[in-house]
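Note that this complex is displayed minus one protein chain, with the remaining chains in position.
Now for chain A:
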């Protein structure tokens, strides 16, 4: 055992490389934990959160004017498990300080004494605390966030202070107050929550709803789940892609680190074999030497992973509209076991090779002539006109093809992750821009305020160029249960900027364009005709992108009966030289509401996705850089004697650093060349897959977001990543004392 200890002590003496091994393993395990969590969070997020909260299969509200509390409570017998009755009311609340007038959010408020005290719908508190007294309210976190501390003013002038944010996966309320407060706000109903033994089908749920009677307003968990599915399916491919890249990168880094560790102990093993170490002891020593720093790194990685998981899972939960996953012990355990198995699997062949190595050969490591690999590269590099330190560095990795391959793959995966992330962010911006374009392509928006027809006013105002009117209407369509959402235009709306996915914009009455969801829901295709009550048959001449998963139909005013649209908004493009403010002032002087059009800025989901993507990309690129760093440290250590020789014949520290950095030039560039297409293809797959999950189709402009310059820059980013990873070892090599390096074997 003492012999094994002697071999293992080598690791303690090589402090720098051991620290790098620990760091690389730690970061790789952190990436594994986070990747595992991402994959776990992306797998059936609604089902997991629903199970975690013990969600309600059915939510029913009974009218308080017709149903007593006892009557509501008596329905408990129909279900396996129930909660309630809770007092319910609806309030219109405006944040204090906002301008007076209508438009504040209407909130369904439920009186609950405790978020998780009942058997069903254990609401998760995301921020602040639960409402304990009158005048306090907890709001459900949704697309629009009302942060803790905000005071909400109600229509009657009273106020409620937001003391917390919470999420009910069953969407049983938009806000919660104490039961007494709910009554004081003017209770309108009683809420009952039910769980059933059989709630898996529409038929079963319809039967349960019918059993409650016609007086109950009900919400089935199947509807909530379908809504959630649209939202989650959008992001599953994205997070899964990041998770898989993370796992691959972690495996690569750990494998490379371990193989390098064992290989570096070969000469020491030779000495110990000469002193009587048996092959079995060599294998054990190699495994122990690899496992000790690996295990330390794995434990640190688990801790870091669990800490980073807190903001990550919160972001993911907000994205999915679910509750944050708690740190899952099985992910931690799986990451540790996977790391140990990977270390053992990589170390074992290297250990076996070391054990079988003849003692004289093991002792000759560092003294015997090199294997001869990479000489062609060295010869070619020497013939170039590059400065000698650069050409020496460029040829260096070819002497160790396995390490060259490891660096190449590490850089490739890092570059692929960065390429994918940048493409994704660009696509999301393009999608938002395409969806907003009809609202931003005009210069001025003129809005209806009364029954006046605004067209003649717009037409007569000096500075008016092109213009068209747009208004909403419900359009009945045979084959659809609910009417389609209609957008009726007046005038030539071809310049409005709607992105066509197929066909063309309509040019006259009797024609319509629809979105993808409409085509999917009706089973129609371009060229087909749709019929419905209240309008003439409409020929579908185009498929338009509008970023919506609802059925949407666009047609001209002449295609629908007059009066379907109550008031048109007018979108005006100004003639060149007309000032927007002057034009708007001219309209306002005629008592017409007008405003400049403009983008609404990034929406909350985009910001969330941006931060999540940035976090994951930074992590993966850091892991890749650390992988490179580790490989270069091993390489520099192997070549320290050669570095000493170079210095002895006059190589300056700067030239030494250049040589070490240049040594990652070839794998860095090749990694970029391979990683960029990989990230590009991943993006080409993931973005349409995300859209498909959300039931929409995207314009090509939102998918083809990579310009030639961007791709070239990303390819060079592989080089930058590799050089970044090599910087530290280059500094160490530059500082190495020549005499010490020359003495090193």
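Keep in mind that, in the parts below, contacts are C-beta pairs under 8 Å (C-beta built on N, C-alpha and C of every residue); 3 or more make two chains touch, one makes a residue touch a chain; residues count from 1.
One rule holds in what follows: contacts and distances are computed from a predicted model.
Chemist: I want to check something: the complex is missing a chain, and I'd like its UniProt protein name from "Apocytochrome b", "Carbon-monoxide dehydrogenase small subunit", "Antimicrobial peptide ABC transporter ATPase" or "Multifunctional fusion protein".
Modeler: So, among "Apocytochrome b", "Carbon-monoxide dehydrogenase small subunit", "Antimicrobial peptide ABC transporter ATPase" or "Multifunctional fusion protein", the name matching the hidden chain's UniProt entry is "Antimicrobial peptide ABC transporter ATPase".
Chemist: Which is it among A:388, A:437 or A:692 that touches the chain not included here?
Modeler: Of the candidates A:388, A:437 or A:692, A:388 is in touch with the missing chain.
Chemist: Which candidate, A:76, A:113 or A:378, sits in contact with the chain we can't see?
Modeler: A:378
Chemist: Using the document's definition of touch, tell me which of A:284, A:647 or A:683 contacts the absent chain.
Modeler: A:647
Chemist: Residue-wise, where is chain A in contact with the chain that is not depicted?
Modeler: Residues of chain A in contact with the hidden chain: 367, 369-370, 372, 374-375, 378-379, 382, 385, 387-389, 395, 399, 641-642, 644-655, 734-735, 737-739, 742.
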